[in-house]
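Here the complex is missing one protein chain, while the rest keep their positions.
And then chain A:
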Amino acid sequence: MSGMECEQLRELDAELALGVLPAHERAEAVAHLDRCPECREHVERLTLVGDGLLALLPGAEPPVGFESRVVRALGAAPVPKRRRHRLRLAAATVAAALACGFGGWTIGTAVEAAPPTVSQRTDGGLREAALVSDGHEVGRIYAHAGDEGWVYMSVDLDENGRGPVRCLLVHADGSTVPMGSFPLKDGYGYWGGPVATDPTTLTGARLMGPDGSLLATASFPTS
């Protein structure tokens, strides 16, 4: 057989979308979808029916002890919280929250995530940069440009950091907007909230100590 045509595909569209097409037919159908955007879109729309059906299934309480067994299987045995990892988790969590338009803030204990980059754009609306002090990353800052602009920052200055610290957001023309003053606990703190400036116009941030000294800086990517 030289390959499935649109007409043949449409006869199998529902079975394909519901995932019940026998293997040999499925292979031919998928090959057709690879070269036919119209049929691909058509089948994708039908898959929403299957997804919708599954969403109607009633929830059910699993057997007693299920939660513990699963958590154990995930290898997440309780361990002491490691301070140096806090930033990673806070950053990862808030980045996800921001990217999803979550209008609040959340912090948890910290764990290792993917190695950080110095600065990057995480999506069209979320900008991220490292807070750097003496060449070392001491925190991260996120600026989200959505219907409402938000900025989030986390910093870990170890024993050197004593609050309160002051954060200034920096524009391209050098002008600054105060983000606020915040306390640190054992050198660690995190803050976030709406900002009265367009986050897309920001080029960076400065973190100032209580005596006016420059503690750390951040530079957002320019493109």
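Simple rule for what comes next: a contact is a pair of C-beta atoms (placed from the backbone, for glycine too) under 8 Å apart; a residue touches a chain by one contact, two chains touch by 3 or more; residues count from 1.
Just so we're on the same page, contacts and distances are computed from a predicted model.
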| item | value |
| --- | --- |
| Listed names "Cd(2+)-exporting ATPase", "ABC transporter ATP-binding protein", "RNA polymerase subunit sigma-70" or "FeS assembly protein SufD", matching UniProt entry of the absent chain | "RNA polymerase subunit sigma-70" |
| Contact with the hidden chain (one of A:Gly3, A:Pro37, A:Gly52 or A:Gly174) | A:Gly52 |
| Hidden partner chain, residues of chain A it touches | 11, 13-15, 17-22, 45-46, 48-63, 66-67, 69-71, 73-79, 85, 88-89, 92-97, 99-100, 102, 104-114, 180, 182, 190-194 |
